[in-house]
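After this line comes subunit A, so read on.
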Amino acid sequence: MNSGIGLIVWIIAYPFVSFFLGVLLGGYGRKLTARVQRRVGPTWIQPLFDVIKLMTKQTNISHGYMHDVAMMMLVGGTLMTMYFVPVPGFHYFSQFGDYIVVMYLLLVPPLGMALGVGQTANPNGSIGISRALQMLAGYEITLVMTFIGFAMKHGTTSMYELMKLQQAGGPATWGIFAEPLLGIAALFALQGMLNEKPFEVIIAPHEIATGPMTEMGGKYLGMMFIQHLIALPMELTIFMNLFLGGAQSWVEYVVKLFVLFTLVLVVNAVYGRFKTDGALRFFWKLPLPLAALGVVMIMANGM
Partner candidate 1 sequence: MISTAQILYITSFALIVIGLYAVLSQRNLIRVVIGLNIADVGINLLLVTIGYVEGGRVPIFAAGQSAGTMVDPVPQALVLTAIVIGFGVTALMLTLVMRIYAHHGTVDASRLRGLKW
Partner candidate 2 sequence: MSDKELTQRSAWETVLASLKKRSLWMLHYCTGCGAVELPPTMTSRFDMERFGIMPMVTPRQADILLITGYLSVKTLKRVILIYEQMQAPKYVVGFGSCTINGGMYWNSYATMKSLDRYLPVELYLAGCMPRPEAIISGFNSLIDRIDRGEANSWKDYYENYEFYRKNQEHTFGDIETHRSIADDAQYYGFVEVTK
Partner candidate 3 sequence: MVSPMLFIIAPLSAAFIMILFNSRVIALGLSLLVPIGLAWLGLSWLPYTLGAAQPILVASIPAPLGIPLSIDALGAGMAILVAVSAALVVLYSSSYMKKGHHEVRYYTVVMILLTSAFGLVLTRDIFNLFVFFEILCISSYILVSWEQDGAALEASFKYMVLGSIGSTFLLVSIALVYRVAGSLAMADVATALATAPRGYVAFAAVTFLFGVGVEAAIFPVNTWLPDAHSSAPSSISAILSGFVIELALVVAFRVLNTAFAAVDTLPLVRVVAIAGVIVGEMAAFGQKDLKRMLAYSSISQIGIMLFAFSLGTQAGAQAGLQHLLMHAGAKSALFLIAGYFIVRTGSRLIADYAGLGHRMPVSAALFGFAALSLVGAPPLLGFFTKFQVLSAAGAAGGFTAWLGVAVILFGTVLETVYLFRVLRVLFAPAASGSPARADMDWPALAAVALFTALVVFGALLLPTLSQMIGPMADGLASLL
């Protein structure tokens, strides 16, 4: 399915599939959180309703052209990144860019958002962006450390290759089992990457009025929701590909997605929020040294 008509079909269908998965995951997340809090919670496709409502708002305010372009960059960048992350049956684009590319592509949507938020001229938004960028120094560095270790171990930086290697070796070679230190560190990083508690200081609704989203209303917020919903399965997939051996079939894929997301959500539901410097210190004290230790062990084994 990585050539010819099949490829074109995939290219066109994949965003929809991904969005649908995102809606399900998002709805599942809200439902699960509600159940943890002993509420009924919304329906599983509640995110879809939200998006539709937002996109059909009749008035929308913008603070300038950068604000508009930012939204396009946000969604466009996320879609682009999505293509470079291999999923079962579709890995055409991973030959043109490895994990390093993905790592940088992942920065395009935040950059777009940051620029747009900047132009809204709202300090809450700017504070949110400032926090988001500072948080990068926490979770992103940890994630990259784990990736570097992993790539070094297998001698490739291609996410698809890493995935294939793990699939060939069976569950015992899955990153999380073969290199548990890296896996644990990456789990922490995933929590940060998904902006879930306790690393949710970027949004902090009660403190900085949802930060970057402060001035976003109507379709602008809608675009951000769409981006979030596409990014959710994608970010989980990245983790999955690196540490859970990816997936060979869609059933396996969806199951792994939901299991992984459940883990994240449970933590999210029961924890409070770190301050920015607290979060950074946490990352630098626990997950990053863990990852570094893991890398040292890999190097020691290799020698």
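Rule of thumb we're sticking to: contacts are C-beta pairs under 8 Å (C-beta built on N, C-alpha and C of every residue); 3 or more make two chains touch, one makes a residue touch a chain; residues count from 1.
Regarding candidate selection, all candidates are chains of the complex that A comes from, given by their letters.
Keep in mind that what you see is a predicted model, and the values were worked out from it rather than measured.
A.B. asks: Hey, among 1, 2 or 3, which one's touching subunit A in this complex?
C.D. replies: 2
A.B. asks: Give the list of subunit A residues in touch with candidate 2 in this complex.
C.D. replies: By the definition above, subunit A touches candidate 2 via 30, 34, 37-43, 46, 48-50, 52-54, 56-61, 205-206, 209-210, 213-218, 221.
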